[in-house]
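Shown here: the complex without one of its protein chains, the others still in place.
So that you can tell them apart, the chains are marked A, B, C and D in the order they are listed, and the count of residues begins at 1 in each.
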Amino acid sequence: MLKHLAGRLAEALVALVLMSLVIFLLSRVIGDPVALLLSDSATEADRQLLIQQLGLDRPMWQQYFTFLGNALQGDFGQSVTAGREDALELVLSRLPASLSLAGVALAFTLVLGILLGVLAAITRGTLADLAVRMLALLGQSAPSFWLGIMLIYVFAVHLGWLPTSGFGGPAYYVLPALTLGLFTLAAITRLVRASMLEALSSEYVKLARIKGLSEWSVVLRHALGNSLIPVVTFMGTFFATMITGAVVVETVFAWPGIGRLAYESIMARDFPVIQTVVLVITAFFILANLIVDLLYLAIDPRMRAAG
Amino acid sequence: MTPPDRALRVVPERAETPPRPAPSGPPILEARRLGRAFKVRGGLLHALSNVTLSCAPGTSLGIVGESGCGKTTLNRLLLALDRPTSGEVMFRGKPLSDMSRAEMRVYRRAVQPVFQNPYSSLSPRMKVRRIIAEPLSASREMSRAGVRDRVIEVLEQVGLSADVADRLPSEFSGGQRQRIAIARALASRPELLLLDEPVSSQDISIQAQILNILKDLQEDYGLATLFVSHDLATVRFMCDEVVVIYLGRVVERGPAARICTTPDHPYTAALLAAALPADPAAPATDTPPMGELPSPLSPPSGCAYHTRCPFAQEICKQERPVLKETPRGEVACHRVSAEGWS
Amino acid sequence: MTRDLSFKLALGLLVVFVLVALFGPYLLEHDPLRGSLRARLDPPAWAEGGSAEHLLGTDRLGRDVLARIVQGARISLAVCLVVIAIAGSIGTALGTFSGYVGGWVDRVLMRLVDLALSLPVILLALLFAAVVGPSFLNIVIVISMVLWSQYARMSRGETLRVKNEDYVDLARTSGLGHVAIIFRHVLPNIAPSLIVVATLQVGVVIVLEASLSFLGVGVPPPNPSWGGMVAEGRSYIVTAWWVSALPGIAIVLVVMAVNVVGDALTDRINPGLRGRGA
Amino acid sequence: MTEPLLSIRDLTVRVGKHPEAPSILDRVSLDLMPGETLGLVGESGSGKSTLGMSVLRLNSPRLAAGTTGQILWQGRDVQKMSARQLRRIRGEEISMILQDPMASLNPVQSIGVQLREALRRSGKRNLSAAAEAALAEVNIPSPADRLRAYPHQMSGGMRQRIVSAIGLAQDPNLLICDEPTTALDATIQYQFLELLAALRAAHDMAMLFITHDFGVVARICDRVAVMYAGRIVETGPVAEIFARPAHPYTRALLASVPSTRHAPRRLPVIEGQPPAVGNRPRGCPFHPRCAAATDQCQSVPPRAEIRPGHVLDCWHPQEIAHDPA
């Protein structure tokens, strides 16, 4: 089992370095940041001065290796715009906001998704089944920023129940997590419904009924256990969608997360921060995938033997 | 759907099989000390070891064994879908491994397979005509009209009407699909049919129809057949000679009639007992099958069957018996010396 | 009963969407790109203050919202079709190859798929837009860069299933080469599942394009995409709700229809795949 | 004459509520005596499995909606039972073994959990001891470790024996076996049938044994009912049916089974295929394929008891003795 994990870690490192190269080149090609930092009335001398200060005058590959060398020691360079703050520190300071939001959103989507999925499967073919799927579908078909703004106007402006935006206590999580999660809700509901239908028509569920168990215990103890396995395998993808959606949701809800930091740093051509943010996000995905692998082993004994 | 036609011969016809004409010419397909081992997590799995057999023109050889005995691996090796790790597959005396592309094309036409599951043998998206014509596509000598006639001809040989050619496999029952699969095998006028459990997944009435068609093909066209099955009764009906395989090794070979009446190897006896006859009055057996099939990853020492053999002695645990020639055929069992039972 | 009704309804809606996208622009009397500033932000005909001149009202440059929705349908459909073509072909080619060949090739490609699935598509779109400037091509490339992995994952799984069918072994015993087998047997039999993935992805693409427009890197103005219209109209959701609400509703209807049709197709082809499409 | 344990009267199962909907079972009647092993034999599509499932009302909702007729279990009609009553007889009074041992066990739960789940309902207190005893009774070596193992770690034969242990955990009076050995190798099937016979005697329970293999029927059943196209065409004691099969279908079927004892030049054959659920012929369903058919066979054949306990539905019962292969 350990060999399997070691293999996956090695692959993860390769992926990270690969990603760092891609991002490094891409951000260099963006157009140089100096143009942005120079004030309107700057002269050529000022431009050279800034280039030299930022070390952009050295050849590209040398810049990359210095970057990689520093990165390994945790020094991802200084944020070009945010007053010389250390890029990694800046990203890590914004990380808890994004992770907590993605976590809350994923939790609420999983719970609601599984409930709706099971409900739809049990009431298969009836109106309830259709209604549940349409409700879940609504989340997937409405652009998240539109949904977010609508929720703000309804729940914060008209009803005044919740804060419109900002980062703070539990109340601040409700609307952003709802917006972020709704997008994945349809996917989870559909997945759970499909695997539940498969489980309910299986022989081992028939045998459970033969034992005389009540329909509820058959559904909860036998069918649900098996139908959650595919949900785990897709957990990595759902987490990815969360972070991807965060860029929009964090902008709409003024949430100080890394999604918004990435957006703003790209607009401000802040190389070091761009590289750091994307690398941290990619590292997180790889970590999420590793965790999913472990979860998968824990849930499905068949995998444990193959381990 | 083809309407059920009326002909029914209810009164059982129980004539014995007339003696077969002696096989003529060199063997079409031979396996010489064939072996195949797979690398798996737990070590080396010997699916097949030291199997020797040959199919002469017009003969019918039966391979009998239970799941995990390696009969499917053998079939894939003979069809050159897989390469042996030891031993050789010979076609007309020449090893497959060093045959040119042209020679391989002749081999491909001469030896045709029929698999067990009719639902998996026909590509769902292809009309029956193209399925049957596929083996001819490689040879390219036949003109389009020639192919069209050949398709009709082989459909009639398996008792199906010409209009079947333009329909999709999904429109046919299991039995009809298996007939189409047989027609496909006949298309390139083969000399040898490799039948891998062709009737195991069919109902009794359909099984009988297909077995009769195969028997007709053997006798009317002198087709050689290699019939792989787990069911001794079917092999008795179809084949002259039988080879019994256990955990990838040949344990007994002999004429079908003899094997089914006085088996030498205890495993063959157990198989015979397990093939329950459709007769409540049949005498109970004195060699009932015992024990579980051991894992092929770690076969028992000495004779692989000793863990389930009622006659197992000390020698059986230490030393693997060699396949010995006897007047009754071949057998690999310490209890049976060259002359007969010791 | 409800299932067939919802399927027919959804299918009807999709047909309307495609027809509007193909022929709508020719039937319009208003030019979706030109409007008069005087008639800026007029409400739809049925709302008070609205006029029959502009059935669904006008946007902030006085352009007819109905005309832009019709023109937008064409652009949104075009984005979907091009993405499906690019992502579909690349994904299927890689997935089929990986499933058919197996071994380390399969492992490497699947690792690539996992990485692609984890790519933050919106950030990449922003980076691309900064490099090349927002354009139709840029959006299509970026969205395809991530969505190809859905096709790859599906076509790999299906190829593995088909590869183990007997008719593939039979084809090899007839001497067919690997390429012939892939084209005669593998592709035709995995096509239905890929069609399902394509259907389900129409929804994902439209919504993704809307998010990109929100961040300013969507289909470049002045030509309208539904997502772009919703993004443009968001700052006056209260005073001129119709500018973003109507295209928003159009998106919701089409995406829902696509998902209903997608699920129904999955049931007909092989229920086992249900839910794994999106 | 003791009361039958299970009495099925005019059971008809249609695909859906509509009276004209195609029927899988067509006015089937059958009695099962206490302690008796009744065989139910027929080709695929004959409806034998659906009959088995109907006893415990395990059919799909669509089929359940199209089910008419009575299934009397110790005098009470299962069709009319409330969900709670039905649940009480499932497992405790009637139990089942299904065909595919691989799929019958929950893949993510250990053997012990699934066995104890059944034992708990039977009121046994020391569950782990009872579980070990149950496994020992079905010849499972070292039961203690096996309880912790998972289904995928066992062979097909062993898994089927565990399913039997689960089936017997609540001492049912009737065990329904739906082709339990079809997926097993012959040598494993032989030993399983021996075990099943021993268990039946030990628990003194009745068995309804559904199979398509006449050899198995001969080996384990007391009486046998032959099904064709949703109907029972012939019923009788095993020795009687095998020696003197009266219905043309039974005779033809018995004749076309290959045997290890002799090899005819060609097997006697019934041409054509069994009719699909949709288009079943009027009158005797077998008449289009029956050599002995006459015009009379277009109408529903009478039911006759040609010998004590030997009943068949046919206009032309065959009298010639059948020489067993």
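Methods note: contacts are C-beta pairs under 8 Å (C-beta built on N, C-alpha and C of every residue); 3 or more make two chains touch, one makes a residue touch a chain.
Convention: contacts and distances are computed from a predicted model.
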Protein name (UniProt record) of the chain left out of view, among "ATPase", "NADH:ubiquinone oxidoreductase subunit M", "Succinate dehydrogenase flavoprotein subunit" or "ABC transporter substrate-binding protein": "ABC transporter substrate-binding protein"
Shown chains that the omitted chain touches within the full complex: A, C
Of A:184, A:227 or A:251, the residue in touch with the unshown chain: A:251
Contact partner of the left-out chain, one of A:46, A:75 or A:203: A:46
Absent-chain contact - pick from A:133, A:222 or A:269: A:269
For chain C, residues in touch with the removed chain: 34-35, 37-38, 40, 60-62, 129-130, 133-134, 216, 220-222, 234-239
Those residues of chain A which, in the complete complex, touch the missing chain: 30-44, 46-47, 49, 53, 81-85, 90, 93-94, 97, 145, 149, 152-153, 156-157, 160-171, 174, 251-256, 260-261, 264, 267, 269
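In the analysis below, only the chains that are shown with their structure count from here on.
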Chains contacting each of chain B and chain C, listed by label: none
Maximum inter-chain contact count - chain pair: B-D
Separation of chain A from chain B, taking each centre as the mean of its C-alpha atoms, in whole Å: 56
Between chain C and chain A, distance of the C-alpha-averaged centres to the nearest whole Å: 21
Mean-CA-position distance for chain D and chain A (Å): 54
Pairs of chains, among all present, that meet the touch criterion: A-C, A-D, B-C, B-D
Complex interface listing, chain A residues touching chain C: 11, 15, 18-19, 23, 26-27, 29-31, 125-127, 129-130, 133-134, 137-138, 140-146, 149-150, 153, 183, 186-187, 190-195, 197-198, 230, 236-237, 240, 243-245, 247-248, 251, 262-263, 266-267, 269, 274, 277-278, 281-282, 285-286, 288-289
Chain B - residues contacting chain D, complex: 1-18, 66-67, 173, 175-176, 203-209, 211-212, 215, 230-234, 236-237, 256-257, 260-261, 270-282, 288-290, 292-293
Chain D residues within the chain A interface of the complex: 56, 58, 83, 87-92, 95-96, 98, 100, 103-110, 117-118, 121, 150, 152-153, 163, 166-167, 170
